[in-house]
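Data block below; observations after.
The complex is shown incomplete by one protein chain, all other protein chains being positioned as in the whole.
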Amino acid sequence: MELYELTVHELMDKLNKNEITSEDIVKSYTKRIEEKEKDIGAFVTITTDEALEKSKNVKNRNLAGIPIGIKDNLCTKGVKTTCSSKMLENFVAPYNATVVEKLEDEGIISLGKLNMDEFAMGSSTEYSAFKTTKNPWNLNAVPGGSSGGSAAAVASQMVPWALGSDTGGSIRQPASLCGVVGLKPTYGLVSRYGLVAFASSLDQIGPITKDVEDSAILLNVIAGHDEKDSTSANMPKKDYTKSLVKDVSKLKVGVPKEFLGEGINEEVKQSVEEAIKKYKELGATVEECTLDIANEALATYYIIACAEASSNLGRFDGIRYGYRAKNFETLKDIYKNSRSEGFGAEVKRRIILGTYVLSSGYYDAYYKKAQKVRTVIKQEFEKLFEKYDLLITPTSPTVAYKIGTKSNNPLEMYLADLCTVSVNIAGLPGISIPCGVDKKGMPIGLQLIGKPFGEETLLQAAYTYEQEVKFREKYKPQFKS
Amino acid sequence: MSREDYEVVIGLEVHSELSTKTKIFCSCPTEFGGEPNTHCCPVCMAMPGALPVLNKRVVEYAIKAGLATNCNIAHVSKNDRKNYFYPDLPKSYQISQYDMPLCRNGYVEIETNDGPKKIRLVRIHIEEDAGKLNHDEYGRGSLVDLNRAGVPLIEIVSEPDMRSTEEVDSYLKKLKSILEYIEVSDCKMQEGSLRADVNVSVRKKGAKKFGTRTEMKNMNSFRSITRAIEYEAQRQIEVIENGGKIEQETLRWDEVSGKTFSMRDKEDAQDYRYFPEPDLAIINISDEMIEDIRKSLPEMPESRRERYVKELGLPEYDSNILTSSKYLSDLFENATKVCNNPKAVSNWIMTDITRILNEEEKEPNEIPFTAEQLGELVTLIDKGTISSKIAKQVLEELFKNPKSPQDIIKEKGWIQISDESAIKEVVLKILEANPQSIVDYKAGRDRALGYLVGQAMKETKGKANPQMLNKMFLEELNK
Partner (left out) sequence: MQVDRKEILHIANLASLNIKEDEIEEYRKNLQDILNFANIVNSVNTDNINETIGSTNNVNVFREDEIKEFEDKELLLENVPDKENNMFKIPKVI
């Protein structure tokens, strides 16, 4: 048994019993990265040398000396933060994101920065300016996105766990496509300070892990109020590992039938229905319910996310940092040439959509209307949560698809977010856990959606299912091409 | 038709920097000056991932300004992003307030030749200042300094209620004085802490409808604001008289040429794409908070003015001048506390102090000495320790090298001679030296007395008590 095969809680056990050292762990991962990275391409920057140095000075304490991978849109002082964009190819942030600071406070060691769709805009990592990350279950398939590097790195065991960010499904969808666990916390639970903003009112940072227990442990590290983020929730800290109890007997689960209808792949549907049956067997009260907002949510999502993005990405102007075009005469040239050359096509498409929906004459019909529909969507969820403790849907309408098959059709690509975006629109927590594989052996994910700040219920329900089904023991990525 | 047939209609958007210690959205100092880009952090330099957090004092100060200008304070308010690209705006959006400003519907009362007039305020909102563009030494490029980026501003928007540059001048002075009174801004124009954009239109006298307005930016003194308005009104009249049409546009005032220039780049019709700032929380203001702030407001100029006239017996005109600046008014009140002679203190401020300020082109808040020192000076005169002539010299000295007037007169040896025998000695000496004056006086030429007193003052280097001199000369001459 190699150390890289273990979960974090297993590594912690061994560390605490002094059976292994942090150096052993980092060495094991370094070796694994050397073996697998050439096939997967999950990293933008590898920092195993620095990690090894740090591992030699670890004082034994809880999580100290455990390695991690970090999505490349989280600012790390002294190490490049590129957002997988030519715009920030050589950018080194002058400060650490609050979550990175929290990792360092725990003594957690970064193995590197992980690939993503440029500025987190995409569902496959094909929109990375540097490379497309491969799915460890099938090297011809996408790992999902935008946190595809994070999910593939965890699935291929190049990191024991990773941080991702989720604006419309960017943690849950790649977790689903790579057969790992991905948790998007309630908006405001984790500080966004230092997360390069895509859509400020939707972005949230969360864990991508091998199992639910690790998600709870990492959530304990990153959750909490931050005075640097005005949208951060000010509430007492919780110990999420206390929710790791195998019991769903008191749970009332709603299954919105619209999310198991049109547009959802048949095998995905079957697998999710199996999972629902399992919940019933485990004693949960399961009921079909109605949540007829999927397409409206997707439209709302693209309007709001792109509007905010068009403004958030204004700061990339070639003046203080980032890419500056070689050819320019006027100030305007600097802006236009730097931005046109520094941003990829998808980013530009979204900036244009976002600029359009905010521009005079269209604001009311699109942006303002979408913010009203957003209220309606929130209310729909509120109504359901008066009855249910959580909702179950598939995470992704399909399993991982072949690289190159959708990247030229943005609208089709956007449908990958069909099941996940409404969770961000309403600011709710959502978790994706593996629930099976299709005929070709590609993993399928189950999404659980909770009430605001209902992470405990979510983790307990996910943990109970995971302990029962034992997906990790049954299925492993094959790295086949 | 000529200039006299037209009426000028003016509205102002005044930007005032608030005198908080830190910037509006980060904890960097707002202190003026400093090496370029040193009062900065990831937030005000718009580093990727950095987030704003609103300075509580900015909200309090804006509400204070709103209450002092008779505004309604909003119970719910929010921040919005105003999107445009400019190198002094690092985020490429300014966090401002669009449709839910903190304060609305106020007014400021000004004095005009036709009596008091209310200038209505549309709103007061909070926003962040931009950075500064400097020119490089060879003039080939511009250099961006973000030390000012993120300094808190309030924007005070008036209705187009002003009809002359005189009214604009009174309005600005009044506004400046209010902001100084409530201590939310130091209003230093040379440091850019008070700036105004001006909307100007003209219409034929008696017309009901407003003409098309133009907006002028870039004025940094009251004088350039009035000059710009005069120029722009004249320009508009000429355009209309020549059968042309005024275009609604933004103009840049050029101080050197004394002209306005169009700022618009034809292809760039501005569209700021305002939307609610998702990185900041909603602001809820309770009645309790408003009342607490209202209670903290100091006595305003009107009330002080009234008190000066009614209780202290000062002339209306003097009271107006004294209360035009909080600094002067405080100087007056605190000096009066020391010497208990309001009229004398007022006279000093109205005459000699104002004259020196004008000569040195200084603002009242640059007066180097304290109110206590001024009060002491008046006391020294009242007690007869120094003459008012010496007092003027002491005042000059206070401007140059402020310290206790008592110490000044000791050091300089300026103490007044009030000793009877010493005065008598001088009087006799002067009479002996000027027999012709005695003859003149006796012949009925009263001027001779003045001459003799002057000679005695000269002899004593101004230190002799003038009343005693006068009295004693008369005694001797009438013997």
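We just call them A and B in the order they show up, numbering each chain from 1.
The rule is simple: contacts are C-beta pairs under 8 Å (C-beta built on N, C-alpha and C of every residue); 3 or more make two chains touch, one makes a residue touch a chain.
It should be emphasised that the depicted structure is a prediction, and the values quoted were computed from it without experimental measurement.
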Looking at B:271, B:352 or B:459, which makes contact with the chain not pictured?
-> B:271
Check each of A:16, A:57 or A:90 against the chain that is not shown and name the one that touches it.
-> A:90
Where the unshown chain meets chain A, residue by residue | 77, 90-92, 94-95, 187-188, 201-202, 227, 230-234, 295-296, 298-300, 302-303, 310, 314, 317-322, 324, 328-337, 339-340, 343, 348-349, 351-353, 355-357, 359, 362, 365-366, 368-376, 378, 410-411, 414, 427
Those residues of chain B that touch the unshown chain are 20-22, 27-29, 35-38, 40-42, 45, 47, 53-59, 78, 85, 87, 92, 133-136, 139-145, 267-269, 271, 273, 276-278, 280-284
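Everything that follows uses one rule, which is that only the chains that are shown with their structure count from here on.
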Cα-centroid distance, chain A relative to chain B, in whole angstrom | 56
Residue ranges of chain B touching chain A (in the complex, touch as defined) = 42, 45-54, 81, 83, 85, 87, 90-93, 144, 271, 273-275, 278-281
Which residues of chain A touch chain B in the complex?
-> 73-75, 81, 83, 88, 91, 93-95, 97, 192-197, 199-201, 227-231, 307-308, 310-311, 314-317, 319-321, 331, 335, 355, 358-360, 363, 367
